Each structure stands twice: as structure tokens, then as C-alpha cells.
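The structure under discussion appears below in the form of C-alpha cells.
Apart from one protein chain that is not included, each protein chain of the complex appears where it belongs.
Moving on, here comes subunit A:
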């Protein structure tokens, strides 16, 4: 492996401007992590237009910081207030809050910070080694391979998303349908454009993400009663004791590996990783009854895994141009806005960007470790900001931002329309994640499928005879049939819930 670009990447990160963007990113990330309701996908979607003015490297460094920073922030409220700021910190509540009630909130936060740091860092190291290998296959990835990959991605997302498989599939189908709008890239024929040039290129991803995630979530959270904030439990002795560290070292190690692997899988990511890691520790423990009563491992495992997964989910995006989850889909949009096409050529053509972003994660993890402990009180105070103040400001930023991406008033209308759709979906228990992902992958799927068939002269057997696409399609079949084979056996994830 050529180490030169990796070192240059550190040079990029250590430029003062990029360090600043990294810091801004992780601080914003921690803040939104603390705030329930506003997730990283929504925040990144809302801030997309802001990044337009920043250089590509700095922009992605900042957005990445928001994503993994939110994993740290979500822990704080889980432990102190029994209020998970993020879906990926839900399981942390069980033991984290139990520890806080025993007066050991500091221990819980400390061990979570250490676990997060280790998980994140292990994941970056593994990514630095693995990503160029994947990208090495770059030129072997032709239209048939992308077809298979897009199929697999859509299936996995619909299989693992929250809210049940059927609802996820419905959302994904909506996304696929929306992807059909626009001028046919192969014939120039109009599809669902109603003669409007605004729709000729199809619906733009950015206003869809901003509407569904940003506006939709704000509208929905306005309905929720604002909960009175409990006085935070006093936090002291933040640095975990040697005994605590010894007790959770296994959980941190396993959580790192599990999180890394689950993060790479399409449809995987931080939420699934935290659930799986918690379940694994509980099953391995000689005293499973301790879980839920304040077991340190019960905090260490999910917090390590969610950070490891948040990091590794960048691999498929940066090497193949396939977003593994909804947040990655939004970052995908950010890269496109910047004129950077995420894909196999990225490592080679834009090494400063690739390694700059990857290496910024080391720095970001250190920053988070330093900040998370002394600043806990400050972040908790954010919860006192009333939604009545926060919501209008966010809506304003969203709408102004939507205009600035393409200087198009049509985009503002799109954001409003998708904001309304996002709200309705939430009311019906449909997650916007699968929709957004299927929308992104839908275009890829259709174009690649048709390109493949042109290349094969209309003979579909070519998909199976090419090695990479053949293997991916086999994986597709396995994943599709797995639930049938498993029968009624309950999945470990369900036991946790």
C-alpha cells in the first residue's frame, strides 16, 4: 500500500481551516446528538447549502464530524436523562441510566467516551487499509456490477429499517417511483415532467432530503409535547476506574469489530450495530441478569459499536459511490453539490479529499474525547432551548438554503412538498430513510440495468456470468430468502427491544 497519499491526507487535515471545520462539525454533531428529534441526517440535510460555499474537503470533513459527533452526543442524554438523543443510543439507556441512578453517571459517560474513541479509531485504521483495496477493483465495476449492488442495497435497507419490513418496502417503492421522474437518459423522452423543464433532470436529491428529513422532522417534533427537562444528575469522577476499564475491554474490542462490519453493509449503520453489540455482550456474559441494572459493558458495547459503524459506513460511499444508509445518502448529495463524484475513481483522482476526510476522523475522535467529558453540563443545557425558538430558525435556514443550491425557486416548493410528505410519513409510521436511499439507488439501478442490457445485446445471462455481479446477485438471493429459512426464530435484535 502506498503510504504517501495517506501522509498527505494528514497534511490536509492539519490545515487550520480544516481543523476548524472538523471542530465545528463535531460540536454541531454533539449538539444535535443531545437534542432528541433532530438527527444527524436532518442536520446534514439542512446544512447542505452552507457547505456549498466551503471547499469540498472542508465541507465533507465537517459533515462527517456531525455524523460521528452525534453518536457521542446521543449518549449524554441517554445516561443522564433517560432520553436517547439518537436512535443509536437507545440501548445505552438501559445500563447507562441505571448507572446514573447509582450515582455513577461519570463512569457511564467516561466509559462511553473511551469506547467511542476506541471504536471510531479502530474503524478508521481498518478503513485506511480496506478502502484502497475495494477501490482497486474500481475499473472492474461496470454497469452490471452496479446493477447488482443497487439491488442488494435497496433490499438490505428495506430488510433492516425500523418500523417493520412492509412499511420499509412501501417507503422504498415510493423512492423508486420518484426516481423515475425526468427526461429518459437513454432516449431523451419525457417521463412525468408535465412539459416542465424544471423536472427535465428529474427531482433533485437535495430538496428531497431537506424536505423529508429537515422540514418533516421539525413539523413532526412540533407536535410532541415539550418535556420538562429534569435537573441533570451530578456528574463526577468521569475518568473510568481501572476495574471498569478491565471489565469492559472485551465489550469494546468486540463492539469495534462488530460495528465496523455492520457499518459497511448496505442498510447497516450505527443503530443496528449498537443493538447487535448490546445483544452480543448480554448473551456472552456469565451474568446476563446484570444487564439493565447498571452493567458497564452494557454501555461500552453499544457506544463502541455505533461509532465504529458510523465511521465504516463511509467505505461503500467513498469507494463505490453507494450510500449505505440515509445519512450517507445525504453526504452523497453533499459531494455531488461540490462537484465530486463519489465512486471508484475518488481515491485515485482526489486523494486529498479521500485521505483528508478519512484522517480527519482520527482528529475528530480525539476532539470528541477531549470535549465530551468536561463539557457535558454545557451540552445538557442545550435541551432547555425551546422548540418554539429552534423550529422557526431551522425552517428559515432550510428554505433559504434550498434556494441557494441551484438558485431555483422551484426547489423551495419541492422542499415544502417533501416536508409535508415527510410529516405524513412519520404520522403513518413510515421511515423516510428507505425512501431517500431507494431514490438515490433507483436512478443508479435503472441506468445501470439498461446500460448492461445494451452491453449484453439484450441477453440477461451476462449478469450471472460476470464474477463480481454474479457473487453480488447470489448475496441478493441469500438475503432475500434468509427470513424464510429462519422461520419463526426471533432475531437477537428483537430480544433487546
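One rule holds in what follows: a contact is a pair of C-beta atoms (placed from the backbone, for glycine too) under 8 Å apart; a residue touches a chain by one contact, two chains touch by 3 or more; residues count from 1.
One rule holds in what follows: contacts and distances are computed from a predicted model.
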UniProt protein name of the chain not shown, from "Tripartite tricarboxylate transporter substrate binding protein", "Hydrogenase 4 subunit B", "FAD-dependent oxidoreductase" or "Rod shape-determining protein MreD": "Tripartite tricarboxylate transporter substrate binding protein"
Considering the complete complex, of A:21, A:67, A:117 or A:141, the missing chain is touched by A:141
Which of A:6, A:200 or A:479 touches the chain that is not shown? A:200
Residues on subunit A facing the left-out chain by the touch rule are 138-143, 183-190, 197-198, 200-201, 339, 341, 343-345, 406-408, 447, 451, 454-455, 457
